[in-house]
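In this view, the complex is presented without one of its protein chains, the others remaining in place.
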């Protein structure tokens, strides 16, 4: 049996579908950010993903996987601004950088991609696990994906998404130590982090959209 | 039987007691003005009457009736500002002017005072009956007082106050043709005029406070 | 009611204390509620007085200074200053060349300023008066002189202050102010009411999706209540009503003021200005100079007004004239 692989065109489809999911969840993300931040996280994510979608539509038929990610990352970075622009922008762009020359994308690459994304996030944002940021969804996702190594692509993505969701929920019990909300200290307890929820949303989208390919 | 007469000291007492009544009704007057005007009529009346009260407190024992009214009018005019400052200020000051040299104040003078006040109001404000202004309380009061000529002082003041109250209520059926509210035209229908209510309030106070002398 | 105040009855007085403390080089207080330029009276210059009730800041006292006003009598919130306050300002700015009173056309202001003018004349100070009547929503054109004044005060002051600074005599300064007023048209919209501190509750109530078109700057209700529209649609209504008066023609040059009523972010005023500029462009009316910001407010009301002043050579000169005051400074 041939191991399933995600093509560049698949990636365009998957990322565009994730953009729709972000659009649909924008108000919820704003609300989460409103409680302990400035209430714009959903808007910023939507602006970034709209631009990403727009940029991907302009790509040629024969585009490579790395160019898809590069394009997505640059478009997101240029359009979103805010804190998430550089963070998610770098996650995508660094993935593109790392995948230069690659033509297949299967289970193994999925784990690797998540690792690269975590490194990009930490490099840009300097967060540590427990700081109540996007990392608290991404970090458990990477651990779960690594633990699932050897399983099928969609299974790995499902476990990563589950771990990210659990991680996002767990941020409710954390005291923010980075970004705007950090000034609130203990007042952040009991409220989930908006960015961590975005990561959970993206990884869930990744799993479910890849499953429909 | 000696016809009762209101002394200068009595007038100070009566006007000060009316000031308290205005203070107590300030919110209601604001509300009336808020519906079709700018909502400050009660405040302006209170400011004017506070200053009037203050000025009367500073008068000597041997003050004359005309000085009481002069002082009251000038104090009201200087402090209140707005539309009512010149209107009520002139009503009081013109009364003082007219009573120069007078030492008694009985039933006959009460009618005369109301006539002078009406003239002062019209001279300053150029209103006509039916314009939905203070005049629509004062004008019927003057007619009622004239009709009661020959009766006792308090009786005359009661009839004037009753007519002013009825007049104020009747402004609800008028379309404003003067002052701020005139820009509203038909939208003023169904709402009583604030200034007319002030006149009713003052004349009722006059009656009741004179009755307790 | 949440406000940064101490005593609801002392708002105007404490406000003036703070104002003169903030700009001691520029202004000083005379009497209880009048403020004048620090260098008043300027000998030989016409004294320009701009006043009215408070609650419209930076109007009036924010515009005390060279090329603008010499004195501002300030009434309590939304109430004309009394004659004694007007006289305090009048005497302090009288430099021997007469005094011009500028104020919005409201019956309270008319009565109080007229009484002050009578007394000033008795004291030998010659006073002329211009009542600002820019609000097209307040009366039809045939009754132009009964229209009320809103943000147009600023343009009328700009012309009078510049002409006085150019050493115009009283007749000349009055004529400049009069021409500015004749060529000025405004209309406003409110998105919310406002609260007079001593009353403690909003003057009027607007539904969550309602706006009041053509309102007055003291919360007097306007011409019509409508459902919320986009900024472009609202601007279209305001500008088309302004252009209905047969004053502006293709080829004309105008000054534009998009004025915030208090709570509306500058960003929204720019969005309104963007549309005004487009509409004027389409009507081939040329914008000579633009003003966008809070010039004449209504406490914390949300909304804006649009003012156009048609320019001829003289008015262009007065608009371009330099000015220097705490809240408006223009260098060329």
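For reference, chains read A, B and C in written order, and residue numbers begin at 1 within each chain.
We take it that contacts are C-beta pairs under 8 Å (C-beta built on N, C-alpha and C of every residue); 3 or more make two chains touch, one makes a residue touch a chain.
None of these values were measured; they are calculated from a predicted model.
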Exercise for the section: Name every displayed chain that the left-out chain is in contact with. Expected result: A, C
Problem - Hidden partner interface residues of chain C, rising order - result: 2-6, 11-12, 14-19, 21-23, 54-55, 57-58, 62, 191-192, 208-209, 211, 228, 230-232, 234, 258, 262-275, 277, 290, 292-294, 297, 299-300, 302-304, 324, 327, 329-331
Practice task
Using the touch rule from the top, list residues of chain A that touch the missing partner.
Solution key: 26-27, 30-31, 34-40, 42-44, 46-47, 77-87, 124-125, 178-181, 183-184, 187
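Please note the rule applied: only the chains that are shown with their structure count from here on.
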Handout entry: Chain contact graph, described as a line, ring, star, complete graph or other shape
Key = other
Practice task
Give the chain pair that accounts for the most C-beta pairs in contact.
Solution key: B-C
Practice task
Please work out the Cα centroid separation of chain B and chain C, and write it as a whole number of Å.
Solution key: 33
Fill in the blank from the handout: Cα centroid separation, chain A vs chain C, in Å, comes to 53
